[in-house]
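What follows is one structure encoded as structure tokens, with my remarks underneath.
Here the complex is missing one protein chain, while the rest keep their positions.
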Amino acid sequence: MLWRLAFRELLRSWRFGLFFIFNLSLGLAGFVSLQAFNTALEDQLRANAKSILSADLAVSARREITDEEQKKMQAVLPSGTDQSKIYEFFAMLSSAKGSRLILIKAIDKSYPFYGELEMKSGQIIRYGTPKEILSSPTAWIYPELKSQLGLDVGDEIKLGNLKLKVADLIEKDATQTFRAATLAPRVFINRELLPQSGLLQFGSTFSLAYLLKLPPGVEEGALREKLYQALPDPQITIETPSSAGEDSGRQLGYLSDYLGLVAIIALFMSALGAAYIYRLFLSTRMKEIAILRTLGLQSGQAVGVYILQASMLGLLATVPTLFFSYLVLPLLSQLLASFTPFDLHPQVNLEAFLVCLVMAVFGSFVVSLPFLVKIFDLKAAKLFSEEKFSVNEGARRWWPYLPPLVLFYFLSVYQAHSWMTGSLFVASMVGVILMLLVIGYFTVKLAGVLKGFRLWFLKFSFLSLSRRAGASLAIFVALGLGALLINILPQLKNSLQAEFQVEGRSKIPSLFMFDIQDEQLPGVEKVLEKNHVKPLGLSPLVRARILKVNGQDYERKIEAQGFKTREEEREARFRNRGVNLSYRHDLSSSENITEGRPFSGEFKPEQQKYAELSVEYRFAERMGFQLGDVLVFDVQGVEVEGQIINLRKVKWTSFQPNFFILVQRGVLDEAPKTFIAAIPFLPEEKRFLLQNEMAQEFSNISVVDVVRTVDEVLKTAEKMSWSLELMAGLALLTGYIVLFSIVRSQIKLRRWELNMLKILGASWGEVASFILAEFAFLSFLAALAGALLSVLVSFSLNAFLFESDFKLSWAQPLVSVFIITCLSLLISFLASLDIVKESALSILREEK
Amino acid sequence: MRPFLFCIILLFSSFTFAQKKLIVLGDSLTEGYGVAKEAAYPALLEKKLHEAGKKEWTVINSGVSGSTTASAVTRMKWLFKSKPDAVLLVLGANDGLRGLKIEDSQKHLAAAIEYANSQKVRVILGGLYMPPNYGADYTGQFKKMYEALAKKYKVTFIPFILEKVGGNPKYNLADGIHPNEEGHKIIAENIFQVLKGAL
Partner (left out) sequence: MSLVLNQVRKGFHQGETEIQVLKGLNASIEPGQVVAIVGQSGSGKSTLLSLLAGLERADSGEILVDSVNLVPLSEQEITLFRAQNIAIVFQQYHLIAHLTALENVMLSLEILKMENPRERAEEALRELGLGHRLNHFPSQLSGGECQRVAIARALVVKPKILLADEPSGNLDIHTGDMVMDVFFDIVRKHKITTILVTHSEALAKRCERVLRLEEGQLREI
């Protein structure tokens, strides 16, 4: 019977049904497309990380893996795992044209599982590409060897006892290595030839890596844990694409947190739309419910009827959503591909569609539960008095707010893939809704106080606002929340983007020179000057060990039974590694103080007890250092005491040498030290010349070319930056669509009143002004409140989740306030046009 | 706290009252990269010397990670202000690992030995081998460099201070290069075996 009732009423009010479906599917389409872009982006970033590792999982060590370990490893690996074994080690290459230190990468036919090598010949080496070096005694070399030694295709090189011909030059290689990457150019050879070379024997230093390609569906993280248990020796490291890569990995983590936020915000936006429209739907149905009650329907059954109706409508709303996602998404992605560095193929996956279905079918009424229970308060007796029915009466209950809260909490955590992000977000949303309610309450009160308008429509407009307090508050909160959600992502984007921003290629080093001795410094400077090169930085480097922190021993001694855990050992090794100290007058442009004060200047022995120290904040975090801590260093036999006066952050994309600890000037100036010089971007030709000149004049100074690495990182940074831009933009678009549908629904509710005004003789202009004034006031203040709160929320999300500097931008929120206000006005305007065109009677008949 | 300079003079002047001083001038192997300062071989060597009755000796660790032979003379000039009696020169590993020219390393080490001689500080030369992956040519020349220096300057010579340690995963950290605590014990013993008669 409930089914029949629900169905019949739906058929009867099919116009409303269509309207409901239209609006709901708008919100849902926004949700799924955001979700689809999100997944596509995540996939691409994951693929990027995979191509760097060139595997799903890599087990590496700087020694051979024993047979026993082999067995244990194989036992853990799921069947269908593909393996590739590679060796990497430094060696001397000799040739007729000279000799040089190189990094040998000995590969097999499976390499690389992911990613690719671009060869000078134009060939692209991917998984499964036949490789010349495996079928003939040849090698691939990095182009540096051409510029430095003059080696080219066809030349013979000698590696130990191995004589190989150069088959090709590697132009682009995005893969990482398991050894110091930039010290020497790479040479790729066939792994099978290693025994012949005689280079690997007892005492050789090399890295061995098993690259694994897992069968689909295997979770990398879990397998990594299992492997760690099977291979407990700390000398073995196991990396997944997400664990590999230090700095960029962290940024990647930020990005994935951000995308998680995008997903929740999409969810909230669509729920907001659905809840709002459903609430209106209910309010128009109150009279019918009362009639049904008089006919003997229980309140519970009445609730059932509307739950069924909402679910049916929700289900139907997913149909246009699906259509949209299959027809419009591919077009949208093509459009985007034309101006972003991505080739994204967003697709609505089953998961997103299920969440969308849950949202549509259950979400709308769970969210409306607080209104649904009002059915129990309904006074059917009102039917006799021909009074208006509304959802805003009866007792206040708190419990109906609980199920939506719980539902959203879990959905948020699920969407963000993180308890922390999910909890934080839901908590801030609850806080924000409460704040919006308070602000909204005062706004509505304010509307009631505003009097003395000469124009009747203004007067009645504000009167209507304050008298219909419930409805006004609802739309205030909805618009405010919408404005807030719309603004969070762009705000966070600004802050996160600052992390990826590059100050221009000229500020980024292309060469590093290290091991410059004190007495070599003038000579080096002269060479640079002669070449018209001004170093970006010339940092002194003083080795030291930290002995004590606030009187406590800092270094970790080994216990009789050895270290208990891998983590403990790693921690001890890290602490015992010693630190590189440096000193400067102040911080560089790529650094900024997160806590504390800048250096006071030169060290003054008469006034200062301790030397001032500046500590990199992540290092401080890891070591538990606080502002004000006193550190005792052993600087090559001499104890130096210092106190931490600030924590500082170094911008990752600046590529400047990062010293964990900086000491103020005047303390270490006389200590034994070397220098590191960072050389700005130079054209390739000039770079090679400088490198050669340096090598000739100062044999000990190593010059490392980082252009290749920098380019790779910049490319990644650019992609990340674009991802942020893209998702923020999409969120804005979705948000405006949802707000559009909210305002539209709200206006629909006002048709009766507008029509009445018309019957009473108001002109079209007056009707329009009446509704415009009301919405201008409400939407402007709501959007303003939401936008301002968004600054607060993004500030705290930024502080908790991303730890980056908050970049406040007023333009973005204010523009959104403007757009939301204009949008509301436009919709109101269109609605008033409708009213004037439509026959007054039909509206009067339609609904009271 | 005083500035480094003042501090060091005070420290050094106090040392003039100590009986005998051995400075170990080295790189990360000497610094004890990854192990505690007390677990690095210079500290262990001092203990061994004391246990063997040579209580007058103080061993000073002057290891600087990443340093090359090019730094030897400058550092000696600085360190010799404390008037040491002997210097154990253990440099060259980074030269080799970075594939620097062997002639240059040899030149730097020779200059260091000559400077020490001029300052009447006794030199003990610690030799090193390069791992075989650098190829027989390079490793052979590298080994010969120390032998040639020892012969030319007639200094006390420890042919390979990493004897029994180098290349054995049991005695090295996960990086396969730096000795662990056990490795440092063996190095200390290797050196002690030569020094107990020589000092």
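Note that the chains take the letters A and B in the order they are written out, and that residue 1 is the start of every chain.
One rule holds in what follows: a contact is a pair of C-beta atoms (placed from the backbone, for glycine too) under 8 Å apart; a residue touches a chain by one contact, two chains touch by 3 or more.
All figures in this text were calculated on a predicted structure; none of them were measured in a lab.
Chemist: Relative to the complete complex, which of the depicted chains are touched by the chain excluded from display?
Modeler: Those shown chains that the absent chain touches are A.
Chemist: Check the options A:K131, A:K213, A:R279 or A:R468 and report the residue that touches the missing chain.
Modeler: A:R468
Chemist: With the full complex in mind, choose from A:F410, A:F442, A:W764 or A:W810 the residue touching the hidden chain.
Modeler: A:W764
Chemist: Which is it among A:W456, A:F574, A:F800 or A:F818 that touches the chain not included here?
Modeler: Of the candidates A:W456, A:F574, A:F800 or A:F818, A:W456 is in touch with the missing chain.
Chemist: Which positions on chain A touch the chain that was left off?
Modeler: So the residues of chain A touching the unseen chain are 385-388, 456, 459-460, 463-464, 467-468, 753, 756-764, 766, 836-837, 839-841, 844, 848.
The rule is short, and it goes like this: only the chains that are shown with their structure count from here on.
Chemist: Hey, how far is the Cα centre of chain A from the one of chain B, in Å?
Modeler: 49
Chemist: Considering only the defined contacts, which chain A positions touch chain B in the complex?
Modeler: 61-63, 89-92, 94, 100-101, 104, 159-161, 183-184, 198-207, 234-235, 237, 514-515, 517-520, 543, 545, 547, 555-558, 573, 576-578, 603, 605, 608-611, 634-642, 666-672, 674, 698-700, 702
Chemist: Note which residues of chain B are touching chain A in the complex, please.
Modeler: Chain B reaches chain A through residues 1-8, 11, 31-39, 60-71, 74-75, 78-79, 94-95, 97-101, 104, 108, 129, 131-138, 166-167, 169, 173-177, 181.
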